[in-house]
Structure formats: structure tokens, C-alpha cells
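A protein chain is absent from this complex, but the other protein chains hold their places.
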Amino acid sequence: MNGPVRPITSAELEAHAFLHGLSARFLAELLPHTERREFAAGHTVAREGDPAREFFLIEVGKVALEIVAEGRPHLTVLTLGPGEVFGWSWLVPPHLWRVDARTLKPSRVVVVAGPALRDALEAHPEDGYRFLRRLVPILARRLDATRLQVFDVYRP
Amino acid sequence: MAVRPRLAVWKFASCDGCQLSLLDCEDELLAVAGEVEIANFVEASSAVAPGPYDLSLVEGSVTTPEDARRIQEVRAQSKHLVTIGACATAGGIQALRNFQDVEEFRRAVYARPEYIATLATSTAIRDHVPVDFELRGCPINKAQVLEVIAAFLHRRRPTVATGSVCAECKRRGVVCVVVAQGTPCLGPVTQAGCGAICPAYRRGCYGCFGPQDSPNTPAWSSRLGELGLAPGAILRIYRTFNAAAPAFRAAGDAAVQEGG
Amino acid sequence: MSTAPEIAGPVAPVPSHGGPLEPAPFTVRARAQETRDTVSLVLAPAPGSEVPAFRPGQFNMLSVPGRGEVAISISGDPGRAGEWVHTVRALGLATQALAGSMPGTLIAARGPYGQGWPVDRAWGKDVVIVAGGVGLAPVRPLLLELLRHRARFGRLEVIYGARTPDDLLYAPELAAWRGRTDARFQVTVDAAGRDWYGDVGLVTQRLPDARFDPASAVAFLCGPEIMMRLTAETLEGRGLPREGIWVSLERTMQCGVGLCGHCQFGPYLLCRDGPVLPYRDVARLLRIRGL
Amino acid sequence: MTDRTIAVDYLARVEGEGSLRLRLEGGKAKEVELRIFEPPRFFEALLRGRSYLEAPDITARICGICPVAYQMSACHALERALGLRVVGPLRDLRRLLYCGEWIESHALHIYLLHAPDFLGYPDAIRMAKDHRATVETGLALKQAGNAILELLGGREIHPINVRVGGFYRVPPREELETLLPTLEAALGAAERTVRFASGLPFPRVEEAYEFVALRHPEEYPMNEGELVSSEGLVLPQERFEEAFEEVQVPYSHALQARRRGGGAYLVGPLARFALNHDRLPPKTRRVVEEIGLEPVVRNPYRSIVVRAVEVMLACEEAIRLIRGYAPPERPHVDPPGELAGASGAAVTEAPRGILFHRYEIGNDGLIRAARIVPPTSQNQARIEEDLRHLVDARPDRTDRELTDACERAIRNHDPCISCATHFLRLEVERA
Partner (left out) sequence: MSGLRNAHVGDPPSHGGMGPAVGSRWLLARDEFPSLLDALRRAGYRIVGPTVRDGAIVYGSIRSVADLPEGWTDRQSAGAYRLERRPDRALFGYNVGPHSWKKYLFPPREHLFTLRRTDAAKFEVSVPEDPDPPMAYLGVRACEIAALNIQDRVFVGGAAVDPGYARRKARRLVVAVQCGQAGGTCFCVSMGTGPAVRDGFDLSLTELLDEGRHEFLVEIGTADGARVLDGVPLRPAEPSDVRAGEARVADAARAMGRAMDTEGIHDLLLGNLESPVWDDVGRRCLACTNCTLACPTCFCHSTEEVPDLSAERDERWRRWDSCFNLAFSELHTGSVRSTTPARYRQWLTHKLATWFDQFGSSGCVGCGRCITWCPVGIDLTAEVRAIRAAAPRPGPGAGGTA
């Protein structure tokens, strides 16, 4: 059952919390490059080192970001749920995934093609700015949390 | 009685005074012997039992290649290793060689220096092997060594203060020799434990317990200068029984710079 | 010289006990290994002795005699008389001695001490509880007390963070709580392996979708200072006023009764005025380093 | 069978570490080497450039067993260099302090190190299982000595109150008097110790020692007196080096002293007693007479008796000194005016025998040169002779027996190897 499902409509796209308020023209440009996918639990959505070409918005389910290194157990560093987004390496050279993304539950996500999104952000600086205004705080919050996780706040 | 914990006492370069402190616990010696098996204490007994030992007390510093090897053996046989005294904890008075030319020392004392095997430095036990606890003092305080033995026996933390000698002076009601006599004293930068005996006998502390846990030696050295100590005298006051303890070594180095 | 003065002199009665620091004998009635380094102990008093009642958030001073006394918050059910329950994490030698004590071990205990959670401030409001690490222990009596009076307040949102899934306390009870329909318990860990299907991330990561009415809610926080501060700031960001937030603070405690001075935190003696304090009063102080 | 090598690692119940190598050839001791392994600590070198006021504190660290002896010799030598004379109550206090060290050090040796040899135990703790009262007497006696050191010196080991010119603080009379009950009890315990020691079973041995000690016109010597020997030497103590020299042997870190142009000699209790038995205080004298102790003891095993006598006289002296004490005006005397570079030497009687110090100081008050000759390095050569005789007398003994016998023979002299040395590692080689 992994794979694309019912296509997304422009109204659904516009209603998504992360994209809400971006210009209709901008969203319209994205729509052809956007699809909805469903994954079974335990599906690896992305692998560390793979080219990062997509931006994910979670509609349903739960996704874990993991660090996988040979000879060591997998380490989950963050889990994400409905309304949350992941995958921003398409924005940052060299456009490679830095973590594995794996579903913990059956999940439904909206996927936007990274290159197209990049082109649209370039073409519409105003929407681009708004988009980044939403993305950067999320990244900042995760960076803050990661620092405290590194600090090992509950350590003896 | 259950199996008694096994105690060993080891000697490296030292004067024997710290292990003698144990024998000076006249009131407690037989009680200690009842609670622990004194398995290896050559100064006190001809009966030497082989390791492993639950608690090793190590006196003295490492000054010879042979001793550098021997301390590894001691550590390997010891569940807990506690150093006793300034030699074992900071290299002792003999660490003054660390600041000098040992060859010259050797020639000064011995007519046939080639007979003498020694290292260029006198170093603390911690510089060679992991140490579980360091008991300060030149010599150690016998109440403290009993406390450390009891604490290791019962797996609790030894009650050994790490702050300044001044606290002991004040608790004892001793009038400060610096403030009331202008006598140079290392008490403010030296660790408590002796009972502030020097100030109680109207002389300045000479730092035989080594630096306290927050020693502000720069501020204290400048005050010692105001009290009339020349840089050479400031250097000497730090470089005595704990010359190689890091805070005192640094303070001594600063005095050397000051002295030009 | 012990002769009584003839005219003036000693009028006050000589106290016949060791004063407020004098402990009472308890024995370990039951012991549960919570995690690798943490156990819960049920302490029973000597036969014929009473166990003083306590309020959620209070603490006791405990020791295995001769091995060091430490302040440990009470983690038992305030509704259950006749025993004290403590959750102890073996960190130093004193806590190691406590954590290593088996049923029948003699424990010296005294208390309860300090100001607990202002439970009555929850009535009629939504309640957010955020606990981190062993910070769940002092929160447990609060939770039990709240759940006993479930009808008296609104939504209950509990977020509990730990280092790894292996560090979670009260696992069976936690599962039961998470199954409740009248409260939401979120559990998140800092790091996990593939066998963990729960949330991973800091407790603050779980806050954005916590359900409460900021205008009418209270929050009770317990955990490392930095975690509480971040949580409080995030809650404030969601519109919960400072006045509705309480935190439980930690400093060394020795006497437990406000005499020894160890647990000072700015104007507070935490053993006496705390450990639970209004965040409003301490928010600024929590930002001062080395206070 | 008669050509053998025996190696024994450590000699126990001595203060410090050393080793002994014995080589037997044809049933005779061919080589006897008392090796002193105490790592060299270079005291004489590290004293250079230090203030003369530091010498008593620094030299104390040569030996934790007899620090007062080092402090006393250092003070006397430096006072001679500075032209100071310490008299009256300050002199009495010094003698009192020395009494404390003699009592403590001798009691330690008698009860904890030496007596187990006679009663057949490896140590005093095991001995206490059968002879608890005896060991407790010893500990109480030792404690009495330590009480003097603690009160007057500040602490038992490395006292802090000794100063060139006197003391840093002198006790008021009533403070000193608090020691009297302890010392009265100790005097009784010391007398019992003398009787106990004289009743021990002794091997029959006679050694032809040349005894060297101080001799004072009025008192049993501690801090003062002339150097005398049983061979007729009489010399002012500061001229020690004219009569004695130190030689270095390849197998030891300690220098060995010998009579110039002569041989080995013996210092310590046997020597002091042989040369000063007419200077005993009355109570001690009476007990010595009662037990019939001969004035010159040449059996090293019986040193335990002489040591006990010295404990008793030290207790008796301490009581006398305290009873006669009136505090001095000032705790110390100071050098007059400007310092002038000078040198000075002195000998005092450490519990183990004479201890020589010589210093040169500059007019800045800093030490230019120091020379220290501890008692154990003086006895070292003579101990080797004892051992040679012991081996030659009964070469048929097994290695174990020989080892035990040698260790005992060494313990007779209470060697303070820390002053000079480390564990005694006995190596017997029978070629």
C-alpha cells in the first residue's frame, strides 16, 4: 500500500497549516509537483546519503528521524506527527539526506518535489520569504532541542 | 564474623610519617585490626598476605623507574586505592627536584652518583594510576585516615573538608596571625584538615595540606607581598611540601616571574 | 559546672530529644526496581509508630544509618496512610546505599518537609504537568491526588520526558495512565532505538499540541532546571500566564527545616519555602548563573 | 649445602625499606651487604637556598619516625652558626619535647616491632590476641609520648612548633601540667616495661662494639654534650667530621659512616647507656639496679631492655621538667642584628643514636650548604658485622631460619631506614 493515493487538490494544499497564506499563484505552480502518498508502518521514506529531492508534510501517522551507523543500534532522535514537516535538504547543497526517515505508524504525507519548490521560491521572493519564515523556526526549535539532547539534560 | 575487608599499606618515596599515623591511632588501632584484615603492612607486620586487597593506602611519591612499575602492580591488586599524604598526592618535599637539575642534586649528595638510580621528577601516584581518594597532609591527620578507612569500609563518602585552613582557625577560635600580627600564612589558600595547628601556635600555615579547592593564589601572593615577603620568599612558601600541586606550582611560577 | 543557679537561671525545659534533625526508624517493606539505577522503596514505620501525613511535592530526609542523609521527595499516594514511598536514583554513595537497600533494611527517616504543589489551584482549571527524568517522582503524588478528584478540574495534559525508554519510571502505572480517556499522557524520550514506538524529542516538542485553555489553566513542572525554564517559556509563549505555573526546584538540603542555609536560592530557603515555588517569583532568578 | 644463595624480599617491622644480600661460601659469610633502597630524596641539595628558619621543618621530613631529632639537630647547628644560645625554660622545653619522641619512638619499637620477635608473633596485632594487656600498655606508653609531642609540638608527626631559637609558642604552666597525670601513669607503665623486657628470653651473644654517644656533665644526653666513645674518643660535638667519615658503597643509596682510620661503630641506646649509665635519674636508676642490668650491654638482643630503661628515664625527666617549668618571657630568641654568613654543626641524640647536622648560611639567611649524617647510616656497617657473626656462628641453618635470624638481628638496632633507606630485601647467596 506504499505509494501515491488520491491526488491532492489546490484547496487541500492551501488549507495545510504550513502552506496556509501563501499566494494562490505560488501554490498553483506547486500543485503539479505535489502528490499524496501513503506508507505502511516501518517504511523507510528516506535514507541518509540519498539525494534529497522532496519536502514532506505529515497528514496522518508518525515518522521517526533516525541516525544509522554500522555496528551501532539505530538511534531515533526525533519523532514527528500530523501537521509537522520534514525534509529540507533539497534546499541546502549538496542536497543529500542527513538522517533516515521511517514511518512508525501507517502514515499519509503530502510530498512536494524539491527542485520545483526551489524554483517557485526563487520566482516568488515574497512567498519564498514567508515559506522560510515558517521553516526556520521549526529548524531552530529542533536545533535547540537537539542541543539539550546532546547536553543530556536528564543525565545523572 | 563475615570476611573482613583486606587492607594493604604501601610505601614509595617518603618519610614513613603517614603510615606511622596509622600506628599513632593508639586508641583505635586494635579496633581497626578487628574490623579489617591487615593483609600487607610491612612496617607493622612480618606476615604479608598476597593480594588482591580491598583497600590500599599508598604513601610516598614515584621517584625511581622501579617504583613507576611497582605502583602499577599495586593498583592491579587493589579494589580501592587511596593515597595518604603530600608525597603520594603531590610529590612531596622531594618534588622540589622537579624544579632543579637532578644530576646536580645527585652529585651534591653522593660522591659516586653513578650508583644512584632515580628519575628526574618526583610525581604523585595519580600521575601513574587512577586513584579513588586522596588524603592530604604532610603528614596526614590520623582522625582523617580513620575516617577514610571507615568510609571505604562502609561505602560512604569520607567527611573530609576541602575548603581553607581559615575555617578551622575560626572554628577553633584562633586569632588570625595575618590580621593580628602581620605574619605571612598560607592558610587562606591551603586545605583544611590539620586543625589549624600552625596559627594556633602563632605561626603562619606552611601549606602542608596543599591547595584548598578554590585557591586564589594570585590575590594571596599580592597580599603576601604587602606583608613584606620578597618574591623569593613567596616562591619558597609555595614551594615546600606541596610544591608540585598544580595551584601551588602555578603560584610559585608566578612568583619567579615577579622576581624577574 | 552543672549546678543550678540559686536565683536566676535555667527556666526553659531541657528538650528530651535531638530536635528537628532526629530521625525515626523505618524499614523497607517493599522495593521495586524502576530502572537500572532507580528503585522505589515502600517504608514502614517501627511497630506502633505513626507515619505523618504528607502533601504532594513534599520531601523527607532519608539515610541508611551511617551512610549519608539525603533529601528525597515522596512519591507515594497521599491517600494511603501508614507508609512512605520514595523513588531513589543511585547517584552518590548515600543514594546508592538507599537504592541498594532490600526489604527489611533499616532506614532513618524524618519529615515531611517543605511546601508541596498547590493542588487546590487546579480546581476548575485545565492542568498541564510536565516532568522530566526522576522529576516524575514528586509529581506522582500530585497526579494521584488529581485523579482522585478528577471531576474537580478540566483537561489534564501530562508530558513526561526521559533520557531513553529504559529510564521511564513506574512503567506499569504509566501504561495504565496512558490508557485513561479522561487525561492525555504523552511520553517522550531523548533518544531511542527501533524498539521504541513512542515519541522522541524534548518535552517542549510535545507542548505545541498540548490541549489546554491558556486563559484558565495551571502548569506544574518538575525536572532539570533548564528543562523547566524552557517549558515555562514555551507555555508562556502559548499564552499561559506566569502566575499559573509552578516549578519544583532542587538545591542541596541538609537540615530540611530552614536552619542550615544550604538550600538557599535567592530569597528562598528551598527546604522551607519550596521546593515548589511559583514560577512568577523565580523566573528571573532561574536566569542568574550560580545563584 | 654449605654454598648457598638465599633471597628474601622484604624485611618487616623496620621503619623504611632495605634489602640484605648474603653470600655464603664454605659455610662462611663471604659478603654481607645491607642495601638501602630508600629512593634518594636529596635533602642536602634541596636545603640549599632555603631560609635557615625552614631547616627544622624541612629536615623533619627526612624521617616521620624521629622528626624531633632532625628538628633538634637542625636548630642546634643553626643556632651555633647564628651565635644563639637557648637556655632556661626554652632549653627545658626542648628536652621535654625530645623526651616525648624517645618515649613514642622507643615504645613503638619495643611493643609493635621488637617484642613480637621474642614472643613468636608476626606482629603486635596478632600478639594482642594473647597478650592484650601488654600491647595496650605499649600503646598507652606510646600515646603518652605522643601527648607531649602534640601539646608542645602541635602534632605527633612533624611538629610545627619548633623554631630556630626556641618555639613559636610556649605553653602556659597549667597547660603543660595537664600532661602530668598521663606521664605519671606512663612512668609506671615504663617501669613495668623495663621488668617485662628484662624477663624476655635472650639468645646469648656478645659483640665487641665501639660505642659512640654524647655525654653531658649532668644529665643523660639528648640535646647537648661531648662526643665520646668506648675507645676513648672525646671531641666537641661540632667537630664530628674530624672523627667520622661517610663512604658510599655501590649497593646502597645510604652513605655509611666509619671512624676515620677505623672501622664500624655503634650508636643508639646500647651506646648511650654504656657511656652514660651514671647519669640516670633516681627512679630509673633504682629499677635498673633492681633488675641487675649491667652497665655495659653488649648483647644486641638486650637492646630492648635498654630501650625500656630510656623510656622510663624519659618519663621521669619529662615529669621533672614540667614540675620545674616557669614560662619564658619570649617563645624564642633571635639572632642579634644583621646576619653574618657563618657555619655551624651539632649532634643530638635521636632515639636511634647520634644525628649530625652541619649548615653554612649566607648573610641573606639562606642556606648555602648542608650535611646530615643520620644514626642508621652510622650503624649500617656495624649491623653488617652483627650479621656476619650470626651467619658464621651457625651456618648450618636453613635459609628460612637464617632469614628470620637476620631480620631479628637487624631489628635489634631499630634501624630507621627511612632516614636513609627502604625495605630490607634479603638475598642470601651461598656460593
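A, B, C and D label the chains in the order they appear, each numbered from 1.
Note that contacts are C-beta pairs under 8 Å (C-beta built on N, C-alpha and C of every residue); 3 or more make two chains touch, one makes a residue touch a chain.
Predicted model, so just to flag it, every value in this text is computed and none were measured.
*Asks:* Can you tell me which of B:Ala31, B:Ala49, B:Ala76 or B:Ala120 touches the chain that was removed from the display?
*Replies:* Counting the whole complex, the residue in contact with the absent chain is B:Ala31.
*Asks:* So which bits of chain C touch the chain we can't see?
*Replies:* With respect to the unshown chain, the touching residues of chain C are 1-12, 14-23, 25, 27, 46, 63, 65-69, 91-92, 95, 104, 106, 108, 250-252, 254-255, 257-262, 264, 266-269, 272-273, 284-285, 288-291.
*Asks:* Please output the residues of chain B touching the missing chain, sorted low to high.
*Replies:* Those residues of chain B that touch the unshown chain are 28, 31-32, 34-35, 146-147, 149-150, 153-154, 156, 159, 161-164, 166-167, 170-176, 178-182, 185, 187-189, 202, 212-214, 216, 218-220, 223.
Note that in this section only the chains that are shown with their structure count from here on.
*Asks:* Measuring centre to centre with CA averages, how many angstrom lie between chain A and chain B?
*Replies:* Distance between chain centres: 61 Å.
*Asks:* For chain D, give me the residues that contact two or more of the other chains.
*Replies:* As it turns out, chain D has no residue touching two or more other chains.
*Asks:* If we count contacts the way the header does, which residues on chain D are in touch with chain B in the complex?
*Replies:* 10, 12-17, 38-46, 48, 50-51, 54, 57-58, 61-65, 67, 108, 112-113, 116, 122-126, 128, 132, 135-136, 139-140, 142-143, 146, 154-158, 160-161, 163, 167-169, 247-253, 255, 331, 407, 418, 422-423
*Asks:* What residues of chain B sit close enough to touch chain C in their complex?
*Replies:* Result: residues 154-157 of chain B touch chain C.
*Asks:* Residue numbers of chain A touching chain C in their complex, please.
*Replies:* 64, 66, 73-79, 81, 83, 104-105, 141, 144-145, 148-149, 151-156
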